[in-house]
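With one protein chain removed, the remaining protein chains of the complex are shown where they sit.
Up next, subunit A:
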């Protein structure tokens, strides 16, 4: 063992070094991922004096290895001796934070942020903050980009002189001449603002924010929009108008659609941050403009926010604002030329009914729902159908059922299988809301038709759908409406359809219960063991294994066992394999199946019993082990 010879403590690092130099990246990666093991074996002292310098010196490797290293080092505090020594981890992480590859750098910054919390205030000033400064004034843009993410973690815990320096560095990076750095600074602006004292938010952050928001590159300007949310939250209401709103108004009308898109995308957050008064006066018209934007991308992003925006309007005149300002735009979007816009709207529009109440919904929204249910784009119809529950609560689904049905039927027969798949997934929900009668009358045929779809994924989903329906409507319903049709397919000339019968049985047997399974399903399965197609036969074996736990032991012994034995000597090797599998390996969780294996494995014994002595049970276990090992 490890401690047997005295010098053994040396070999972990030897292995590591050896492996780190291996040509195979995978081995180097393994080695890095075990770094904590190695550090543990070395002890804190040698980890600090040998391992870390070694790692710092050898940082030139594939990015994947570096990524693993950056991640590991974030969790190394205990392994170097606790918070008191945590600064030992800074040199390797510092060089990782200057690497070109973004994921590595980001991970290094993440680890640095993590260990910054473990620094004492003194160490933070002596070790961490100088590192941030070095990064912030690095030659190549990568180190400056990394620095942007580190200001906010050290700022709150350093002295006021150092704070002033940090603010100065951040300012410099916000006007860096590479756009990559300005983007990084802009994306951290909000986070940095949060840790600053309010006076500096007003004096420093606002001017940086204004500058970034009017940067020459739209990729920078759009990030300023994100920061706008945090900044607006920090400022007192009375300052918002002068400090934030001019910039925000400008962003909402930016000439680049990317910036306007960002405003639309962050609209709910902005709304919350600026409060109800400004929302009423400024954001409502801005939102209207975004809903009418010339770029579909922007309209779609805004359409997505319609419900949230309306929900968060001040309650006193919410209805009036919606009815006079928002709804007219929404009406136009229903017949937008772009399908993404319509489908974004369709995914939220139903939510308006709870806000507007029954009468408004019937008068104003229902015509829109109906129009969208007839939309040429399947995604739009699907989005309406998938949100039916909101309307159901307000006006009941019956109002819609006349238009609903043609829409469902058309989706059910859509040429794209993904669309069909999507509508199948809503069937149980629809069935629950429309009730069993409506379902039997209108939708049952559809559900059965999916079973013989030419795409396997649809047949599979249809099977699963049946199971959920049975869970909803009960075994008796199943016996009358579904089971006969499913079993009928066992005689279909197409073997894929015959297999579907088996898949349905697998899915339905549990929900249908022992009675139906034994009396109606089992005979069909057993009969199919004579099928001429091997795929059907081995699926019989699989099905028997699945439904075994539901059957009683008598049926298992007298009916299932002989069939499986016959299949176990089939000419086809796959059939044999699955038959043997069914005989020997019980499904993992069912204890019921053990007797089946036992029954079948005791062919020599003259009298077969259904109860076992402990010794027999042990034999079964042993035999089980033998076949599965």
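The definition used in the following text is that a contact is a pair of C-beta atoms (placed from the backbone, for glycine too) under 8 Å apart; a residue touches a chain by one contact, two chains touch by 3 or more; residues count from 1.
Criterion: contacts and distances are computed from a predicted model.
Given the options "Large ribosomal subunit protein mL48", "Serine/threonine protein phosphatase 2A regulatory subunit", "Leucine rich repeat protein" or "GABA(C) receptor", say which is the protein name UniProt records for the missing chain.
Per the UniProt record, the undisplayed chain of the complex is "Serine/threonine protein phosphatase 2A regulatory subunit".
Where the complex has a chain not shown, which of A:101, A:191 or A:572 is the residue touching it?
In the complete complex, the chain left out is touched by residue A:101.
Return the single residue from A:62, A:277 or A:441 that touches the missing chain.
Checking each option in A:62, A:277 or A:441, the one touching the absent chain turns out to be A:62.
Out of A:180, A:409 or A:436, which touches the unshown chain?
Hidden-chain contact among the options goes to A:180.
In the full complex, which residues of subunit A touch the absent chain?
Given the touch definition above, subunit A has residues 1-3, 8-9, 11-12, 15, 19, 23, 27, 30, 34, 37-38, 40-41, 43-45, 62, 78, 81-82, 100-102, 140-141, 178-180, 183, 216, 218-219, 255-257, 294-297, 376, 378, 410, 414-418, 454-455, 457, 621-622, 625, 629 touching the missing chain.
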